[in-house]
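Only one structure is covered here, and it is reproduced in the block below.
Subset of chains shown; positions unchanged.
Naming follows writing order (A, B, C and D), and every chain is counted from residue 1.
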Amino acid sequence: GTEDTTTATTSSFDQTSLIKVYTRDTTSGTREAFFKGIGFSDAVEDNALLVSGYIEVDGNGSMISSVEGDEYGIGYISLSSLEDSGLTGLSFEGVEATEANVLNDTYNLKRPFMYMTRSDWTGMETEEAIVEAFVAYMSTVDGKATIANNSGILETSTSDQLWDDIKDNYDVCSLNNENVTIRFGGSTSVEKIAKALSAEFSAKCGNFIADHNHTGSGDAYKRVQGSESDGANYLHIGFASRSFSTETEVGADGTYGQMCWDAVVVVVNADNNVITNITAEQVKKIYAGEITTWSQLA
Amino acid sequence: MENAFTINQLNLKYGEKKALDQITMDIPKNQITALIGPSGCGKSTLLRTLNRMNDLIDNVRIDGDIRYEEQDIFAKEYDVINLRTKVGMVFQKPNPFPMSIFDNIAYGPRCQGIKDRKVLQEIVERSLINAALYDEVKDRLKESAKELSGGQQQRLCIARAIAMEPDVILMDEPTSALDPIATAKIEDLILELKKKYTIVIVTHNMQQAARISDNTAFLLMGELIEYDKTDIIFSNPKETKTEEYITGRFG
Amino acid sequence: MKFPIFKIWDVKKKNRFFDKLTYTGLLIPTILSASFVVLIILFITERGVAPFLPSQYGDLSVNFLRFMTGTTWYISPNIYGIFFIVINTLYVVFLSALLAVPVSVFTALFIAKMTPKPISGFFQTVVELLAAIPSIVFGVFGLGVITDVVKKIATVFGMQTAGGISALSTVLVLAIMIMPTVTLLSITAIKAVNRDMENNSLALGATKIQTLFKVTLVSAKSGIFAGIILGIGRALGEATAVSMVAGNAGTGPDFNIFNTTRTLTSTMLLGLKETTGLDYDIRFSVGVVLIIVIIVTNLLLNAAKKRIGKFS
Amino acid sequence: MKSRKRFITDKIYQSLITLISLIGLVILIAVFVFVFNKGSSLLSWDLLTGDYYSTVYDGYYDSELTTNLFVAPDDLDSDTYFSTRWGIALKDDLDREGHDYILIVYVDTESPLANLPDKNNEGEMVYMASGQSLDKIIFSDNTIMLSSKGAEAAISQFESATGIKDIMFTTAGKGIRGSLITTMYLIILTLIVALPIGILTAIYLHEFAPKNNKLVNILRRMVEMLTGVPSIIFGLLGAAVFIPIVSTVTGTEGGNLISGSLTLAVIILPVIISSTEETLKTIPDEYRQASLALGATKSQTTFKVILKSSAPGILSAVLLSIGRIIGESAALIYAIGTSIKDEIIVTERSTSLAVHIWSVMSGETPNFELASAISIIILLVVFVMNLSVKMIVKKISY
């Protein structure tokens, strides 16, 4: 049921029903941000701690369609997709999930979007120059505007420069790069932002070809500096929707950084008229199986 | 003399093609009637009409009538299934079902709703004995019927037809796929069956017709050219066409 | 009078030589075709075995026994139990075959024997087209339609499902997915039944329905069974659609059709691209188990098929 | 009496079969209806033939803005906003992938926007026109217009703006032409590889291989086992084996059409082998004997008589394979990749319609409509293939 059916079914919401708990799988960056944010870090990689009968879904999209189909469900999604999702986003600890609240650090369910470039550029000097320019572009007024336009959460400051101001530092962009392919990849969550950035930056940088092959955050490090960096699916720049692991994904200095933030928001079905706000304590109890029915929250 | 079938002004068309043309003939009870004629003359078609197996072919149009035991078999309320239990049929190529010998013969009775194992056993045995097959297969009733030789398979098919206790048995070139020894056995069997059943047989083999049948009908291009006692047809046919065909060099 | 042409000995020699060449030449593609399975098995066992080797993962290596008998999937850092997943998979696939087979066989009977040609041609084309729909579309259909139906059914039984996401939905999606395959192969098998045999049955006074059940189906059973085997193989190997409606339960086995479930394939697919290290390799171990399950099921079904087809 | 009872049971069974099979057919048709229902609104010639990537135009406007006021055309909808100073009408809309964007509804011919200097190529111009999408503007005062804020906000920013440092607008994009062409290439390349290997293997196994030979039985078993391998595993094989091989040979990098085709070829191999073998089985031995008795060699017999007679059967195997190729996604994600392309080069990456659907469905916000629209196109392709193969079969079978 989408928005149009809400009024018809609201009255039928049965508070004595069991809460159905939806979670992403253990590899998900969203899951990591969520469980860490609610103070339930052990559950990031341990399904056994979760209430029995939880449902594990394979992506943000599945999460949306699943909770959309279950009036008694609870889950968490990326803030960027909340608006189109048809779900109700809950305030967390009394703080509404908004960009402003993320930036002023009052809203704590969030995760960083990261990028990492190659460290070994042997034989790809032009590509290196373009990627370097691209990274610079991400922190210009222009680049930040585009990131924000695609739901990335970031701070702008008056000291930000325009691309016009710095483009002369990047000679490569005044050349014709129509035959150069830059390979983007990594997280699917960052795909939309990355595509928007590359499309407009290509126009500003000699029309290089942007080849996007987004297969997951795990491939970001793997394909730029890790085990597959010389393999068939190597990338020039990869994105991750979480921090790079300090053990297994250590990139060379200066090759990685944060693009922006994404917030995670706890969602319930649009028919759910029980709550609009939830505390970390409550969510934790729900996911651990200590709170099992909606009436306990009413 | 009583008739099993009375055929009157029977016409049959496959689409636009006329296959039977104004056939009128009686088929007497407890005799063997042979249908002969060159290939494509309509023998099989006529035979299949007698138990309405032609119903299964699209595009068949029939007029005229056939009476079986005084009843019009084309009448709307006529029970075809019942007709087929009374008028059994044996085909040119032996085609037992992919089941055991026992199940093959019990098939018809079972379709009639007979379930009692003992009754079925009795029917199977009797049919096999009547079809002169019992001694050869009595020890392997549970084995696949496909493992029998061609001649045995054809006798099995006859046994299967007999098991229904029909009044009439239609046979379409029942021996043409068999070797002479198997043929001889089947011919003996047919002569034996005549005591109890009315038999209509299609054959290419002039001598077979002469040897076993009481009456012979000669068809040509869908028309019934001549129909008479077998000895008359073979010794003294009225029509020159019949004579030409009979005395052809074939045998 | 003779034709003056058969003196071309060299042509004959060429023919003979070509014939020899063919014998050996044909062996090459055959061995090539056969070798792929070796390649696959080597490739995935190489990775699939790694999680159990202390030499690879040291203290983190997975305990094989616990892996094979476990009833929970993934507890950090190294506890993976696959036993319940195998059971759930077989359960779900069994139920979907139970649903799909009669419907498919009846549909095949209907198309092959009970409808006039233009209509049956139309239906057959429908079924053929469905066989080519990408499985993800069935997943979408499952999520959009089937889960809704299941949710309502559950309410009737006084149960609460997760918005319809459940073993039952998985069963239904799989059943719909394998129906085209089973139906098409059954149609082929039924059409191949000798018409004479059916006529014989009719001539024995059997009704059309009796003939269909007792002769046609019996003669076609071997072909129909081949279709069922293929369908079950497809159901076992299906990943995309299943992972959308299964719910991926973390523990089990669970035989309640209204609860969520987890299959081997959904386990492999889930997070495959985000994960690294042990958690990545363990998915290949699941793949090995899946292949073994498929092969064993196939062997058993084929043995059953041989027995069924005894008389034909 | 008996006959009457039988008549009734017969009717009951008959209705039962009809009922159950109709239920089956109704469910199957429901899948169709569902797909058509969801997808038909997006279906258009543009979707089919359009580029996936939109062309980005990047312009600026630093001249004095004339004080002329533009007049809105009178056929504008109520949800369309008009700037009298810049002569442009905008409206919020959803693109084919279901994302919000600002649609440019109208640009006055006199509008400065209709004719802007190109920011990146001196001396050239870019032209804003209706149907394009407005993405981002940096005005002279460094205020920024973002499409995510909606059309109404954009217009109000326009109304107070004096000049534009940077304006980016794009063509519609999101077309599937590239994926459609890739799919066609995949079908052709895959069949070119798999058909000969499959048919020759079937011929060897059925015609030439010694009967009851252990080794042959093992080979046969191994081929049969391929049928059971889930496609996701084929994908991993493709990534680990075929991509490197192709890369080394062609000198290009990464997944490509060829590696994808090779992987698909392995997937359909068992289908082709078993259907061809089934067909070979149905060819009467009489043909073989007749040919051999005419002094033909065995290979002549096989290739001139047997293969020719089995052409209809092989064609239906082709049909089955095409269905499989078109529908496969799990394997291709690994063996060719998910990058959607507009210009298709066989030695480079691009992706098939099924993977395109997968991308659409696995993004942050799944888009049922586009997925369904692409499915309809897949169904149409299969339908056309189906009919043509059936026609060819009719033609060639003697």
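Annotations for the structure displayed:
Note that a contact is a pair of C-beta atoms (placed from the backbone, for glycine too) under 8 Å apart; a residue touches a chain by one contact, two chains touch by 3 or more.
For clarity, every value in this text was computed on a predicted model and none was experimentally measured.
Overall, the file's complete complex carries the labelled protein chains at copy numbers of A x1, B x2, C x1, D x1.
Note that in this section only the chains that are shown with their structure count from here on.
Counting C-beta pairs in contact across A-D and across C-D gives the higher total for C-D.
Computed centre separation for the pair subunit A/subunit D is 27 angstrom, with centres defined by C-alpha atoms.
Averaged C-alpha coordinates give centres for subunit C and subunit D that are 24 Å from one another. One simple way to say how far apart two chains are is to compare their mean CA positions; for subunit B and subunit D this gives 60 Å. Counting partner chains per residue, subunit C has residues 207, 210, 269, 272 touching two or more of them. Annotation for subunit A: residues touching 2 or more other chains are 58, 62, 65, 215.
Applying the touch definition to every pair of chains gives A-C, A-D, B-C, B-D, C-D. Put simply, subunit A touches subunit D in their complex at residues 58-62, 64-65, 78, 80-81, 84-85, 141-142, 145-146, 148-151, 162-164, 183, 188-189, 191-192, 196, 199-200, 202-204, 211-215, 231-234.
Residues of subunit B that touch subunit C in their complex: 51, 53, 56, 81-82, 84-85, 88-89, 91, 93, 95, 97-100, 107-108, 110-112, 144-146, 157, 160-161, 164. Those residues of subunit C that touch subunit D in the complex are listed here as 15-16, 18-19, 21-23, 25-27, 29-40, 43-44, 102-104, 106-107, 109-111, 114, 123, 125-141, 144-145, 176, 179-180, 183, 207-210, 212-213, 230, 233, 236-240, 265, 268-269, 272, 284, 287, 290-291, 294-295, 298.
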